[in-house]
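Apart from one protein chain that is not included, each protein chain of the complex appears where it belongs.
Coming up: chain A.
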Amino acid sequence: MRLFKTSTRLAAGIALAAFMSSAAFAQEVINIGFTGPLSGGAALYGQNTLTGLQMAAAEINKNGGIEVGGEKYTFEIVALDDKYAPSEAAVNAKRLATQQNAPVIFVPHSGGAYALQEFNEQDGFILGAYTSVPEMTERGNTLTLRIPPSFAGYIDTFVKTTMEKSGKKLAMIGGDHEYAKAWASLFKPAWEEAGGEVVAENPMSYNKDTDFYSGVSSALSANPDVLFVGGASEPTALVMRTARELGFQGGFVVMDQAKLDEINRVINDMSQLNGAIGVMPLSSDTREGAKAFVERFKAENNGKTPGSETSYMYTALNAVAEAMKLAGTVEDPKAIHAKLSEAYGSLPSERNPASIDSVDEKGGTNARIVVGYVQDGEIMPIEAASQ
């Protein structure tokens, strides 16, 4: 009896497998890998980046997929949770590369991306790194795509504008995670070179601290004109609100990880943010591609506003699809990587809301950066030199 049951199950399994493979014959599927934080404190961020990929895949599939070498292909996003840990990201990437045959694996954090750079060339997949750490593309890895432009492009404008509008004394209370340290190590010398003075340095654990009162009041006791802040948007908002509660009147330099519109969703009063400079939030970006993307996203997600990480990931997968077409292969990562720059350049603006025009030879994207400065409770655009 038991044997009979097993054999029927087996038969059913074979039938199912046969059915699935025949379905796959009609239209090949390209698995795109994603490993990022989908649970824990950074889950929202991970989910936002993943949403960008899923939205791009759904749109491409809806329009019939892509045609490469006479075959039709659709995209399937395979997402694994790495809880923000580089070691788990590496394990996930191994699985995605070997079991799912993913030609591209996206990672939305620098730690995970560095871990994947150790073996992506041997395992033959393109690393789509969502991090603006400039060093990401300086390590000689030939299969890396750095999705957002390097943050080095923001620094000059941030320094010049805030120093002019708020003053020369800076207190640095950014996060103490890797990414914030990388920012601080570029920002501090730039500030000093421009004639400014760093009066206090007190980095805080944005993700782990229960309260920012002490850290902020310690920095404020040095009487700074400007505060350097930054981590995820929501804790950054708490830090900024605490500073205002403690009577701070000066300006803020907001690291690009935090977005002014998301900060305002916590504080609920844009005038509290007067004197803050940060990346232009996608929702206030007036460029055509970005505006159209925000509207499409809102329509599909009950009026929720997308962040720039969603638009960058969305653009990246569109560029990968284009690059596959241009390279005439869905499997050879080197050939696909070589066509990425051309692919980004050829995207129509509605598929390129991040306004990226090319990729340099090391795999870093170039984009026209727009910076946002808050004045009288409004985010004003400031053009920055593109990097």
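Just so we're on the same page, a contact is a pair of C-beta atoms (placed from the backbone, for glycine too) under 8 Å apart; a residue touches a chain by one contact, two chains touch by 3 or more; residues count from 1.
Keep in mind that, in the parts below, contacts and distances are computed from a predicted model.
UniProt records the chain missing from this view under the protein name "Branched-chain amino acid ABC transporter permease", selected from "Branched-chain amino acid ABC transporter permease", "Dyp-type peroxidase", "Xanthine dehydrogenase" or "Intradiol ring-cleavage dioxygenase".
Only one of the listed residues, A:E245, A:E331 or A:D360, touches the absent chain: A:E245. Considering the complete assembly, chain A touches the hidden chain via residues 38-41, 43-44, 46-47, 173, 176, 202-205, 208-211, 213-215, 217-218, 221, 234-235, 238, 245-247, 266.
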